[in-house]
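What follows is a single structure, and I will ask about it in a moment.
The other protein chains are all here in position, but one chain of the complex has been omitted.
On to chain A.
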Amino acid sequence: MEQKKYWQSFGELNNSEAFQKGAQDEFKEDLPFENFDAQSLDAKTPRRDFLKYVGFSTAAAAVAASCEMPVKKAIPFVNRPADVVPGVANYYATTYLSGGDAIPVLAKVRDGRPIKIEGNELSTWTKGGTTAQVQASVLDLYDTARLRFPMADGKEVSTFEAFDKMVGTALSGLGGAPVVLLTSTVNSPSGKQVISEFLAKYPGSRHVQYDAISYSGLLLANEASYGQRAIPSYQFDKAKVIVNLGADFLGTWLNPVEFQRGYTQGRKVDPANPAMSKHYQFESMMSMTGANADERFTHRPSETGVVAAALLSAVNGQSVTGINGDKLRKGIEKAAKDLVANKGNALVVSGSNDVSVQIIVNAINEAVGANGTTINWGVTHRNKAGIDAEMATLVNDMNNGSIGAVILYDVNPAYDYFDAEKFKSGLKKVRVSVSLNEKMDETTELCKYVLPANHYLESWGDAEHKSGYISLVQPTIAPLFKTRQWQETLLKWSGNTASYMDYHKNFWTSKLGSEDTFLKALQDGVIEPTTPAAGSASYNGGAVAAASAAVGAGGTAKRAGYELVIYQKAGLADGRHANNPWLQEMPDPITRATWDNYVMMSPHLGKELFKIDLKNNTQSDKYEAFPEKPVVKLKVGNKEVEMPVLLIPGMQNETMAIAVGYGRSEKVGKAAANVGKNAYQFASSNGTTVIFHANANVEATGTTYKIATTQTHSSYEGRHEVVKEMTLAEYIKNPKKVLEARAKELEPWGGLENYAKDGTIYPVFDKPGIKWGMSIDMNACYGCGACVVACTAENNVSVVGKSEVLRAHDMHWLRIDRYFAGDAYDPESIQTVFQPMLCQHCDNAPCENVCPVAATNHSSEGLNQMTYNRCIGTRYCANNCPYKVRRFNWADYTGADSFKNNQDEANDVILMMNDDLTRMVLNPDVTVRSRGVIEKCSFCVQRLQEGKLKAKKEDRPLVDSDARTACQQACAADAIVFGNVNNSQSAVSKTRHDNMNRLFYSLEQIHVLPNVNYLAKVRNTDVVSAHVEHQEPGHESHQQAPKEPAAH
């Protein structure tokens, strides 16, 4: 259809050349410029430019003046994926896998990204409990140092097919030389089948399992005593007397999640029927588990066997001989007496990797009737199966040149094998070396072929941590990089064309009977027997005599010199997660140190070496107030290392301890690089197993080294308003001891009943509706730090790196205060308290009234809340917080600042956490705080809000399970109870009501009215060290102050 054309002139109609030219100009006629002088016409900024400049500068000023940051990337979905509702999280059941450990978990997936790991409450043995490593594992998924593609000789291989072909050719060219599959403990049922299929393809090949922290002593001892190379279940819940010979079962030993749960049954005090298990600890170093013991005795590490043997003879009614030191001897006798008295309810465990020691421990357990009662042989642990001798044979074979190929998965012997040099030289003689490790590490670095495995959150799989208890693994995100899980790789290399996903599905469908059952199991995450198996094993005591002889029982020679213990920290454990900043920054439960390993040493030895007397005020103050710690030169055999020292009360006087997991290669990642020294080198072999202690020489170097600790002072100075503790006997004698003390203290201000009202001149308001409250049982907190990492993950808490922690700029919203009491020079007298400390959400909060801009205020639900965008950063609230839980953003830790490019001074770790990849772990429900504002615990307000909405949508009152804080969820011991205290049926109300006698509020006397209460610590001991006068290391004068009456 022809369009009408209107024209203004003939020129336009005819479209003449002159018209075309004229149309180019803005003004068709000459402008009346004659009135202007020449200057303004020739000005450098003509009118239009001037307008441009005005426009630009106005816009620029407006942009510069506004603090809104432009959204950098926002890519909407074209089609919404099924199951994804933007802003709503999905939870997928899967299993945390690490070196044989398999903890059933739920992965919280928000908009396609896993951002948080929670325990799977359907698992009967974890009941939703986790460890710090489990909580931190999601960050490993987004580790910038992850390997991103397969490599051959350090060069990228473009496709998996090409890689498979290369390796296939290499393996087929071995000419019959054996292929060895070297892995950590594998307890995946389908994985084991994959391995056997693979091994069948290469005759003569074998599978070797290697655990860096070996349990072969225990496995072999059980083989000798019970005919089973297995580890039974230890039922701490059934034990009334627990004797522990140096096993850190609450922190790192074997299965801490389950053990914490069980142990807690005996530690929480039932107000109706007060009783507690009695925990004796015999150890050389101050372990987290030892810190929770009722009675603790120290001995040299080389004396472990002697102590075990002495305990055995005492249990058998014989006299105790060959023990140096009266205290230790009496301790053994006392423990033995209790064990015998509680036959059938007693349990002895040992962390030793010496077969003889474990054989003796088995004999003790037999003598005290543990077999079949506190030790359940019906269910065995399958998470540790490595036998040291097999590894030693392999290393020898490798050095002989008789191994054709080594395929490694989840092992790193070049770093963590006691004779790493020998392993490395052996690896060089192996013709084909393939690493399937997830990350670059010391061993992978040396391998010719590298095919990185998936993170567990990207994988299919299954695991059997304990026999009969299966947990399934399902991916929660597509692999981020060109990686492939090891089962699929082995399937391919054994010629199976099925994908592992199908293989896995078929495997379980056929096992479970139907696909529906499989899918249900996948949804639940766990497959468990309906009735838990229980049973005993037949005992054979034939090896005991030889074992006793081997440990030198009865010998009386006093050993000389110093000894060294190598141990695992609750945070970093064996070191495979060393590049995880959350774990690196988690303070160690005992030393409160971050980002380093060091020599732990008794104050006694410290005095001898450095003339630092911790009982002298000036010297202890100086030692505490400066991060520079003395450095020693440590010699073990021909190995020598210089390391800083921390003086830790409770260490055996001649023993030092160094944590493994540090001293990683630079290639492992920015967080792990240059942190600490490798302690595995000090391990040795006794011929059968790897031994984690050694004789050592030590001398002071006179130099110092800065250690970043988050807590400098170790005594609570007898401040019973902060921490309340008592003995079990005191509690039974007068259950109202704590209550009466509180009542007396508050009497002048209205007493317990009216303290809130009468303790102030201000009006008191009603608190209707929801009022959130938390109760923390100090008897169930063991200091492990799972809650600290869970809080970090949930709330986007910044990691600040060593240089900032050194300046006390750590950002943790939740910390676990650790206090020692007792005589610093008497390790047996040391008692430890762990007190989780977080914002107390005071109803009369001192932080709230001092903020000039009302950036922190009280919600109608009792929350003390922070308004980040109102905060101007005066830090007055932090100063006025009696609990010192408020944290300030000293620098741009998050990249969320109004100013760009001001991270010049940030350390590598901050930059690593600001990487686009790492930031994928951030929780979108929680504001990322910018520089210059205060932050603190919010009681996970985002979870509370979600819970309230859920209840509202379902039109029902809120229940406890709707809203749980991250710390509460993570705790395996259920030390934290949280909920609505206005609801008399909520768990927190019930806990407070039932435990009224033990309940106290920290610093109650200053009338801040906290919403967090603690339950006083009850010790199953004769005395509370902190209550004995003149016990605080170096602070006698504080003690003389009478306990003050009350409020300000």
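By definition in this document, a residue touches a chain if its C-beta (ideal position, glycine included) is under 8 Å from a C-beta of that chain, and two chains touch if they have at least 3 such contacts; residues count from 1.
Definition applied: contacts and distances are computed from a predicted model.
Think of the chain that is not pictured: of "Hydrogenase", "Acyl carrier protein", "histidine kinase" or "Glutamate transport system permease protein", UniProt labels it "Hydrogenase". If you put the hidden chain back, the residue from A:Asp326, A:Asp766, A:Glu905 or A:Asp955 that touches it is A:Glu905. Only one residue from A:Tyr92, A:Tyr234, A:Phe692 or A:Tyr819 touches the chain missing from this view: A:Tyr819. Among the residues A:Lys428, A:Arg870, A:Arg956 or A:His993, only A:Arg870 touches the chain that is left out of the figure.
In the complete complex, the residue from A:Glu197, A:Glu390, A:Asp524 or A:Glu624 that touches the missing chain is A:Glu624.
When the whole complex is considered, the residue among A:Ala673, A:Ala951 or A:Leu1003 that touches the unshown chain is A:Leu1003.
For chain A, the residues in touch with the chain missing from this view are 67, 617-618, 621-622, 624-627, 711-713, 715-719, 721-722, 804, 807-810, 815, 817-819, 835, 837, 846, 849-854, 870-876, 878-880, 882-884, 886-892, 898-899, 902, 904-905, 930-934, 1002-1003, 1006, 1008, 1037-1038, 1041-1045, 1048.
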